[in-house]
Each structure stands twice: as structure tokens, then as C-alpha cells.
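Take a look at the following structure, please.
Apart from one protein chain that is not included, each protein chain of the complex appears where it belongs.
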Amino acid sequence: MAGAGRALVEVRGLKKHFSVGGGFLQRKKTVRAVDGVSFDVIEGETLGVVGESGCGKSTMGRTMLQLYPPTEGSVSYRGVDLAGLSRQELLPYRKKIQIIFQDPYSSLNPRQTIGSIVCEPLTLHRKDIGKKERLELGRELLRKVNLDQSFVNRFPHEFSGGQRQRIGIARALAVKPEFIVCDEPISALDVSVQAQVVTLLEDLQGEFGLTYLFIAHDLSMVRHISTRIAVMYLGRIVELAGRDELFRAPLHPYTRALLAAIPVPDPEYAARNPIKTLEGEIPSALNPPRGCCFHPRCPMAGPACEEGEPAFRELGPGHYCACHKA
Amino acid sequence: MRKKTVALVVLLMALCAVGAVQAQAKKILYVAFDRENDVLNQFTSQMTCDIQQNVVEGLVITNDKNEFIPVLAKAIPTLENGGIKKNADGSYDMTWNLQQGVRWSDGVEFTAEDVAFTLDFIHNTPDVYNQSEYNHIVGAKVVDKYTIVMKWDGLYTFYDGLFEAILPKHVLGKLSWAEIAKYEPYNRGPQFIGTGPFMFKEWKTGEYIRLVRNPNYWRGPQYPKIDEMVFQFIPDQNARFNALQSGRFHIGQIEATQVKNVKTKGLGVKMVPSNVFYCLAFNVAAPGGRPELFGDARVRKAFYYAIDRKAIVDQLLEGTVKIADSPIPPSSAYHNAGLKAPEYDPAKAKKLLAEAGWKPGKDGVLEKDGVRFSFKWLNRAGRADRIAIAQVVQAQLREVGIESTMSEIDAAAWSQKWRSFNYEVVVNGWFMSSDFSLTNFYHTRDGANGSNNFCGFSNPELDRIMLQSDKDLGFKSRKPLLDKAQQILLDEAYNVFLYYRDSPWVVSDRLANFRGSGTNFGNWWNTWEWDLR
Amino acid sequence: MGTMLEVKDLRTRFHTREGVVRAVNGISYTVDEGETLAVVGESGCGKSVGMLSILQLLQGTTGRVEAGEALFRGVDLLKLSDTEIRKLRGRDIGMVFQDPMTSLNPVLSIKRQMTEGLVKHLGVSRREALDRAIRLLRLVGIPKAEELIGEYTFQFSGGMRQRVMIAMALACEPRLLIADEPTTALDVTIQAQIMNLVRELKDQFGMAIVWITHDLGIVANFAQNVQVMYAGYIVEKADVGSLFARTAHPYTIGLLNSLPANGADRRRRLIPIKGAPPNLRALGGGCPFAPRCGRAAERCRAENPALAELERGHQVACWNAGEGL
Amino acid sequence: MAAPIMEPQTAEVEGITAAQRSNARIAWDKFRKHKLAVASTCLLLAIAALCFLAPLIAPYKFDAIDLRNIRRPPSARHVFGTDGLGRDLFTRLLYGGRISVTIGLSAALLGSMLGTLIGSAAGYYGRGVDNLLMRLTDLAYSIPTLPLIIVISAYAGSSIASLVAIIGFLSWMTTARVVRGSILSVKENEYVVAARALGFGDLPIILRHILPNIGNSIIIGTTLGVGNAIILESSLSFLGMGVNPPTPTWGNMLMDSQATMATEPWLTFFPGMAILMTVLCVNFIGDGLQDALDPTL
Partner (left out) sequence: MARYIVKRIAQMIPLLIGISIVIFGIIQAAPGGPEGTLLDRGMFVDPAAIDAYRAKLGVDKPLYLQYLRWAGAMLGGDMGVSFQTQRPVLDMIAERLPDTVRLMGISFALAFCLAIPLGVFSALRQYSVFDYVSTGLAFVAIAMPVFWFGLMLQYLFSVRLQWLPVAGTATIGVDTLLDKLKHIAMPATVLSLTYVAGWSRYMRSSMLVVLKQDYIRTAHSKGLLKKTVIVAHALKNAGIPVVSVITQDIARIFSGAVITETIFGWPGIGRMFIQAMSARDYPLLMGILMMGSTMVVAFNLLADIIYGWLDPRISFK
């Protein structure tokens, strides 16, 4: 499944199921949050992952970081399968892989000062340096994310969403990672601030040679930042292609519906292309539909779609899709 | 649940409606009572039986002069009146002649059969707390309806204190002995019947017991003069005091410290002398006790000098009690009036202790052979009066170089520790019956005797005198023996006697003929002649 | 078409422990019958507070309307008593809020929440109110409405809940619907559904809509007129076509530049607006956007420009407006 | 998301000139604004100082019995009057405070520490651990305290340490439940996930990220606990399980004076007021602390 370049992370058949309820006299139910995804993340690229809420994109990101133990499948980082490693064994990889969160409010401990938040990773991963140097590094990091160094003694609530998000980025950068899972880092931000954060991420990528997994539900921003884009629906990747390829020739009907639903900030374009709606809602991951999980909403669904689950096939060079009709 | 409550309310309403009609001009005595009974059966109850005595009469009772007087018996048998005769085998026959024409409140006649039945019950029921006293009665013969002869295995001075209650054979006779102890209609009414001036009416659990006049009382239709008695249970002393102060009650017991505060119009305080004496008790029995401290009579005696008993009586207890020099109270003819315990004199105490080898150590606490004179009090939780005394004594002992610490424990645990000799010093009180035998408290513990000697000492001379006095039924011959015993107790100071505790009772001015008695049979011995004016 | 709502010089402040927050600083605008007005701005710019102010919905907070008028069909809403404004709310003016997850009472059934307004405003019987509520739910596209109306909102997805909110707001057929970011919390496909739904309903009921949003895409697709707010001020006001074609205020320009280019494959670098919005507790006398504005001059920092007509129907509050980009 | 109806989010300007202040200083500045809490602190400190300096201040010895001056009303010689054994009430109040305040504070701390420990273990680890610990809490909660007290004190004796232990061990359940509940919500926060992503173990996460954020519930629990402990100590005195006389505590002074409370009210009034004032102060201080330690205020 490799494109150009070397695969940094290889995800194979990854599944993450949660059991809910259960206990005394009650049958457990299983939420199939991630239900068998396979893809590579190429070193230096930004792999965008889009999908609507509940499609499992965040869970996938977190499972890749081993924040949740995977139910099935493997996540290999430079060839080493992370699943099943102990906390101690994982530590070196924790330095390599980091995460940035969606909610700028809940992602920073309100009782910690900015300095403490940014320097905290160093207390674990840079035991070789003293407190003073740690603080110096912390200031350095703040500078990297365009924040004033004097902020070290202030608390998160004193900052705006965008500033908080940059603090979160600084924290992730503290351990000098190679790969960052950006878990909807801009969804909660204002438009002007989104642009600030995205440019910052782009700059950092250039400076440190980072690889991103960029999770978002906003297609236009994903389009802007990504090299390749994966579209998720109900725990599965339904389409994966290079950015331009995906927008020019989307194969999966769901991808097409997503593209058609975006309101474009251009009245003339809007007048020409009225928003098209996709009927129905995302089914529950507690009991996904049989066959192709998209078939109940799919305008092209045929009998085959109700029967078999479509395979995730390469239909063009580097263009994968899971659809019977494609 | 709701159904039950509704039924209960309806029932109560009905009852009260009936009561309301009759309520006019009735003489109802309201008693602020300090506790609730467990069972009404006086023999199996673990409490004093004040309430029951109004319903059930015995052959005898004690009056306010600490004398046994006959009730259902015509007279108390004695050697003089020929009621007691010695048999050839050394046993004694005691003949009780009973009152005639006495009827149980249900109309059945009271006879000697009831007495015999009561004796059988006691003999066959281990729950009876003083069963051992009755075990000396080895046989009983009903001579006729009004005469019963009991055969005793010897002479015992306490014989006239037995049979304070008689059980109705016609009610309980059909049950087994074990069943009687659990027989609810008798234990809680309505079949709790007696020959007394009042009849059981109602027991509202947790709240009150109500007695009503027995219209067919044997002493005559003019008795009793009161129509009803209500014993309301108010265990908290403050609440009881408030209740009495509120003027809604006619009689009730209060605390010594509350006496001077009774100010409500129409109420007075009567100090009822009681057979309770308070003392310090030392445990000289190892391993729980401290023979090395208290084994020496001089040491024990020094406590009399060290403790300001007068101050305790006059100041702490505000003069509501009298200093005690012996266990037998002055209200009894057996009291040895010639005794005089040493008076407060700390210097003499120190001297005496020095004689016994106790010299002040570095910190002023006495020492002897490397042993500090330091002991621990075992206090019973809730007994504020005793704890106060312990504190006063503790402070006074400190002046002569004796150190002590306190430990406090709940009542049940206290009595277990005490009974198993697991203490050093306690402030204790005994409630004496009108027969002032001292054997149980001061005889060497040997199984049969001295069972309540929890101090662990032994004095052969005292033992001999006390045993002799227990079999002596003549006042004149017995009195010197008990006098001597009291003298020895004072000299040896096994207990340091503190005071006789008189009980303060708040009594309404309207209540006539209240003549409080300080025995364990209490104030209620003559309620048949009480009146509310 | 007559004027339905005319807001004049509305000023709202919050009196907090840390100081006075100047949330709305003298905004004036009108909404005509049947008009769709979009209010655009980023969080904290006063777009929501402005709406809540005119409906007296700030009670219970430290917010106070300090000045201004809000004439709704000639009646000044701000002068109405609590009882009078409550008669108007929900009947003449309906509101839809941003987060359908928290804006519906979790412990009351939909039936209860749908009918209570009907019973109160229209005086209909419960039975009638129920029938009507079911009809409304069908109208907003909820299948099996007669069954689902007995349910509670937590059993619904976000999109369904927002439909319920809309049905509720439309229950008394209001003349004006204020939609406060109704699709922000929704997924893009659901957002599309809701936008189309509101568009249809607007045609059907003929009401005016004020749509508060931060998404210029929605504005372009949905509104007739737009006003852009910044720091409690309206900085630009125009019809949609004019706004996008001849964007005049540097802030609006900055917003558009912050968005990724659409359509083209060319990857353009985003041009973010530098800095952060001003502290509303410490607004100076100058143009509030001046600290972030690349073209700010001496005058901008000293004096706050008023809205001025740039061309017909296009007003902008900028000293440099009309000087060309 | 939080409702925008509240104060509009005020984004601070970058580079605002904030004097650099330490955490403690910030907390103190905020605490100072809570006037009631400051007044309470002063009062409590005054009470504590008086009590702990009792040997220097007290006009008499706490066990100096004077049977000739029993239950005297307040006068120049005895400012608060004398008790049932003629001891100076003021002196005893001071000495009693040493023990009551010590017991109140330490028992409450012990109780909330235990509760926090159990509650955080249950809340953080969830599943089996949670189930086990919460059933244990249910069990402990369902068992009436009175017989437990009697048994424990029979074995442990009634030293101050054992009283602290008894009261502490009887009062952890509420805190445990509250802490568990708070942790369940706090641990979902992304900063906890972030710490895990960085490779931190459970203990540092609990200590640094979770406990500080449930501080409020713990503070409320502890301050309520202080009052409860002081009052419980008085009930224990009533049962004879308290500190032994003649050593005074406010609790046993209160209980001892019951018999005469209607007629010699000063005997109950002063210890009662001492308890009341202390408990009130502690509660208000708790109020102030919550504000002070909350960085968002």
C-alpha cells in the first residue's frame, strides 16, 4: 500500500471494539469504533483523515498511539509492532509519536502553569537535564509556537483557544517527535485562528521534518494541508487517495456526498452548485448495517451492497476505495 | 404498612374516645419515669420492678423504715411468733399464714397454691437472678388454702425478703416453666394480673405504661384512692427535669445537682434515703489488680486521710447525701453509729504512706522498691456522678503524691471487666436489700460465698463473723456481729466508704401519703393509700 | 417589504468581577420582512449577545443592556416588561441555538417541550397542541413523529435534535427566526440537511431569518445580506454578492484569506490574521481591529471609524476603505 | 460546550504585562478577596493560638478542682464561670481546644485522605477495582457507626491518636464517593490522555493531573469533616469513648454540662460557641480556599 517514499507507520487490520454495559445479568454490547483499517503513513507526509463524528477517526488515532490497546491488528512504527509493548518498552516510542488534541479547553490542565505544562514531558524524557535547563527549553518551545516566553507563569484559562492550541503543540514538540497525530486540532477554533494554527503546523513540519496524521471533519482544511486523504465511515476507511486525485475524481459515493455538502464561501459558486444533501444519518456503531455499511444512505446502492462487504481495493495508482460500484 | 398504621390510628382513636368520656374528674397520677421495663414478670426482669409492685403483691414488702412488712402474708414468721420451727434433721419449717379473701384482679381467689407455684417456678427457671437464695428452701407443703409450710435447710436472715411477688397459677399453671418466661400475655399484658391496688391497662412501647384502679382491692373499697397511674418513660435526665418543671407530671426522680433548681410552683423535692452506698473499691487480686499498691491496710487507710469526703458531700453533691462510714445506712437499726472514719488530713495520709514504705520520688509521685504509686480508674460511661467523684479524688490524691489516670468504657463492657477482676480502682455503689447481710460483698470468694467480692481480699475473722450473722435471726444477737463486721471493714479499709446516696424526688404538693423507701423495692410500696388532692 | 426589526445603537455590557466587558458597542441594523440576514463573526465578537440582548435573554447573567432600542414591528423590545416580552418570545420570534445536545432539556419528553409553548401562546388544548407538534415534527423531517414525540432527546442524534429545535422554534409560526449558529455543532452532511430544511421552511412560512454564524461558506450559500461583527462593532454590512466581490474591511479580507482556496488544485499558503481579538474589558478609543491590521495608521489607533456607505447597500467601518486593496 | 450566554470569552491580548507571580501568591491574593474567609482565618488562628498557648495564658490549671466554687456564673475571677467541679471554664476551654482542634483537623484529614485514596483508585482504574472498592464503600456506609465505635475503642483505648483513627476511619465513605465521581469526569479530559501519550504512569497522572482538579470536592469534604469530627468527638465523650477526664475537650465539656444546661447555661454556652465558631470558620475558610485554588476565577 506504499506510495512514494518510506512507510513510517504501517497499520494493518486494526480494530478497536469497546464493550459497553455488561455486568451482572446483562449482555455486553460491542461498539465497533474501528473495524479493520489498513494503511501506511509515509515519512514526511501529512495523511488527512476525514469523516463525520462517530466514524472512529479519533479512536483510530488514539489506538495508533497505544492509548487504547487495539482489539486486533498491528501498528508498526519503523517496523516495530507497538501493540503489546509494556509501558516501559513503549517509552522510547512515546518520544517519537505525539498527539495534539481537539479541545483547547480540556487538553490543558487548568491547574498547571504554561511552563509546567510545556516542560512536563521533559521531566520524564529528559531526565538528564536540570530544572533550569528544562525551563529554558520550555521557553524555547513557546517561542517556536509564536508565544511570548513570559507566559510560563500563567494559567491556561488566561489564553484564547488558538493560544491554548499552540501550547498543546509546544507540549507535543517538547520530546522532539517524528510523528504527530493531530486529533482535530482546529475544529474548535475560529476561522482566523484556524489559519494561524494550520500555518504553524505547516511551518513546524518544514522545520522538523514531521509526519502528520491530520484528523478533521472539515474537508476544505484537510484538502489544504494533506498530502493524501483517507475518508472514514463507520469505523472503516472507504476511500484513500492523493489529495488532488480525491477531489478531482472521488470514487466512493460517500466521498462525493461529503464534497457536495460543503458550503463554499463563494456566492457565485454557491449559486451554480447548490448544496446537495445526503439523506439519513450515520448508523450506530453498536450494530452497523450488514454488507456495505454505507448502503442504507447510498443513492447507488444495489442488492450486492446489502450482501457483501466491499473490499478495499486499489482502483487507480495510489487510489484505494471500498465500494462495489466504483 | 399503611394499612397497619391506619388500623392502629383508628384503634387508638376508638380507645381514646372511650377514655375521653370517662376522663372527667379522674385522679390520674403522672410519673416521669427514668426507664422502660423489659418484661413485667418480676422474677425474670433484669430491672427493678417499681411499676409491677402496684399490680402484683408479694408475701412481703419493705417500708420506708427499712423493715420487711407482710402484705399477702398475715405476719412474717419468726422464731418468736412460732412461725419458724427447728426440725430434728437440722432443717427449719417456716409457716406462712396468708390473707384470706384476697382475689386476683380477674376474680379468682388467691391461695397457698399460688405461692407453691411461684416457688416451683423459681426453682425451675435459671433466669431468676436470685435463684440461689431460694435454693435453701428444700420443700414446700400446702397445708390448706391459706397456709403453706416451707422447709429450709438452715436458718438464713434473708428469708423474710423473698416472695416479693406471687405468680397467678390459674393463668400460668398450664404452661411449662420455659414457656412462662416467654409468655407474652404475662410479660407484656393483658394477662399480667396480680392482687395489687392497680391493674395493668396498657403498655405503649417506648412511651408509657398505664395502670388503672383495681375496684376490688382486698384492703377495702376505699383503696386505692387514685384512679390511674401513668408511667411515662423519659430516660434523659435533662428532659425528665424539664418534664417535671413543665408541671405536667406529679412525681419523678432527678439528679442531685438539679435539686436547687426545682422552682416550679406546686412541686417540692423529697430526699428519699436509699440503701445505696458509694465507695472506692480496690482490686487486690493479681493479675488484673494491684496488690503491690493496695495490699497494705495502711495504704488503704491513708486514702481516708487523703480524701476530703466532707467537701465531696457538702460541695460537689450540695449536701444532698450523707457521709458513709460503713455499708449499712443509718436508716437501718443495724447501722453501727459508733464508727468514725478518719477525717481529711493530707499530712497524716503522707505519714501513713511513708510508714508503709512509700516515699516521694523525683517528680513527687510516691515510690517504693522502684514501683510508682500510679493506678488507673475504670469509669463507667454515663455515670457522671461517679466520674465526677473519681476526678475529685484523683486531684486530692495528687496532693499526697499518688498519681492516677482515667479510662472510661460503656456499661456492659465495664461490668464485664469489673466482674472478671480486670480493673484497678473503681468508684462503685451497692444497692443493699433490707436484709443487711454483708457476706456477698466482703466474704472471701469461695464459690458459695462472697460472689460479689470483686476486690479479691480475704479476712478470715470477718468471714466467720459475717457467716455467723447470716444465720442469726435475733436482732439482739445479730446486731453485735454486724457492728463488729462494720468495724473491721472500716479498719481494714477494703473499700473507702464515701457516702449514702439519697435520691432526690420531685413530688407534687397534691400527692399525699408518699413515703419514699430507699430499698430496691422502692417508693411504690404503699401506693394503695396515695391520693391526689 | 416593510421593516420588521430595527435595532438602534444597541450597547450591552457585562459587569464581571474583573471589570466591565463591552460586548456590544452600539450596533444598528434592520431586518425586513422575509429577509435572510447573516451575522458573521468569531467567537466573542458580540453576535450572539446582541441577539440575546434584544430578547432580554441575558437575565440571570451579569449582562445589562446599557442603551439602544430594538423596535420589533414598532414596539421597543427593550422597554417591555418581563411578562410582555415572554408573550412575544416563542410566538413572534423563535430562536434556534447552537448546540442541540445541550439546548434541549434532557429530562423532559419532546412532547412536553414541544407543546408547552403552543399551549401557552396559542391557548390550544393539550390534545390540539400534540397534533400540531406531530405535524411540525413531520414537517422538519422526523419520521414516525407520532411515536418519537414521546421520547427523550438523548435518544436522538444531533441532527435530529436540531430538527426538533427548529420545529419547536417554528411551533407558533413566528415572523422572525433567530438561528444562533444552528449548524456549528453538526456534521457537514447534516449541516447541509438542516440548511436546506430551513430554506424550505422559510419559503413556506415567509418569515425573516437572522442567521448567526462564523462560517463564510454558509453565508455565501444562504443569506441575502450580511453584517460582519468584530469586538462588539459591526464593521461591514452588505448584500452577499457585494461582500464577497468587493470585500472592503481588512478584517473581512483577513477572514477570507484565512480560508483555503477552493476549487483550484493550487496549494495557496494561508494568510492568517495576526494576533488575537482584543480584550473587551480594555477596548481603547481607536479602531478595535487596528492592532491586527496591516494597514493601520495613526488615525486608526486614535479614532474608531463609523460605518460609512461605500456603495449602495455596502457599508464599512474603516478609515482606509475605498482606497483600494 | 459552555454556553456563550455567560461572559463572552475574553481573549487576552498577547504580551499583556502580567507581573510574574508565584502560584501561592496568586492563590493568596485571591483568598484575600474573600473577606469572610479572611476573617475566619484570623479568628481561627486566634482561637488556635489561644488554645496552643494555653499553659501561658490560662489563669488556672485545667484540673484545679475547687469544690467550694462549683458552677459559679461568669465573674471577674472566672471570666467564663466554673464547672461542676469548680474548675475554671475559661482555662478548660483553652486546653480543651487544643485537643478538639487537633482531633477535628487530623481526623478530617485522615478521613479525606483515605476517602481520596479509595475514591481515586476506584475512579481511575474503574471496572473490577471500582466495583470492589465501591461495594466496600457501600458496606462501610451501611454499617452503623455506634457499635463499631464501641468495639474499636475497646481495643484501641481512648487516646487522642486512637480517636483520630476511629473518627477518620468512620468518615471516609462520602469523600470516596465524591472523589470517585469527580475522577470519572476528570479522567476523560484530554490533558490526562496527553499525559498518557507522553508515557506517564498512573501515579504521576493521578497526583499531578487528576487530584488537583478535584481539589474542590476534597476541600469541601475536609472542611465539613472538621466540624463533623469535633461534633462526633463530643458524641463519643457522651458514650464514654472520648478523651478521658479530667483532660478537657470541647465535646466532653459540652456533654458534662448537659445536666445543668437549663439552669447554668454558661456551662454549655461557651463550649458550644467554641465548637460553633470553629466549625463556621473552617467552613468559610474552605469556601475561600476553593475560590483561591481555582485558577479560572
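A, B, C and D label the chains in the order they appear, each numbered from 1.
Please note the rule applied: contacts are C-beta pairs under 8 Å (C-beta built on N, C-alpha and C of every residue); 3 or more make two chains touch, one makes a residue touch a chain.
Here the structure is a predicted model, which means the values were calculated and not measured.
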{"item": "Contact residue for the chain not shown (choose from C:G2, C:G60 or C:G123)", "value": "C:G60"}
{"item": "Among B:K169, B:R210 or B:R386, residue touching the chain not depicted", "value": "B:R210"}
{"item": "Per the touch definition above, residue among C:K47, C:R89 or C:R292 touching the missing chain", "value": "C:R89"}
{"item": "Touching the absent chain when the full complex is considered, from C:V49, C:M168 or C:A290", "value": "C:M168"}
{"item": "Hidden-chain contact residue, picked from the options B:N66, B:T195, B:N495 or B:N520", "value": "B:N520"}
{"item": "Interface with the undisplayed chain - residues on subunit C", "value": "52, 55, 57, 59-60, 82, 85-91, 94-95, 97, 99, 102-109, 112, 116-117, 120-121, 152, 154-155, 165, 168"}
{"item": "Hidden partner chain, residues of subunit B it touches", "value": "1, 4-5, 8, 12-13, 15-17, 19-20, 23, 28, 32, 36, 38-39, 44, 46-48, 126-132, 181-182, 184, 187-188, 204-208, 210, 230, 232-236, 238-239, 242-243, 245-248, 264, 276, 409-417, 419, 430-431, 433, 440-441, 451-452, 520"}
{"item": "Absent-chain interface as seen on subunit D, which is shown", "value": "3, 5-6, 135, 138-139, 141-144, 146-148, 150-151, 154, 224, 227, 231, 234, 254, 258, 261-262, 268, 272, 275-276, 279-280, 283-284"}
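Going forward, only the chains that are shown with their structure count from here on.
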{"item": "Two chains joined by the most C-beta pairs in contact, as defined above", "value": "A-C"}
{"item": "Nearest-to-centre chain - CA centroid comparison", "value": "D"}
{"item": "Inter-centroid spacing, subunit C versus subunit A (mean Cα positions, whole Å)", "value": "31"}
{"item": "Mean-CA-position distance for subunit D and subunit A (Å)", "value": "47"}
{"item": "Of all residues in subunit C, the ones touching two or more other chains", "value": "43, 276-277"}
{"item": "Per-residue overlap in subunit D, given as positions that touch at least 2 other chains", "value": "9, 11-12, 14"}
{"item": "Residue ranges of subunit A in contact with subunit C within the complex", "value": "52-53, 160-163, 190-196, 198-199, 202, 217-221, 223-224, 244, 247-248, 257-258, 260-270, 274-279, 281-282"}
{"item": "Subunit D residues touching subunit A - in the complex, by the definition given at the top", "value": "9, 11-12, 14-15, 18, 20-23, 188-191, 193-201, 208-209, 212-213, 215, 293, 295-296"}
{"item": "Interfacial residue positions of subunit C with respect to subunit A in the complex", "value": "42-43, 157-160, 187-193, 195-196, 214-222, 240-241, 244-245, 254-263, 265, 267, 269-274, 276-277"}
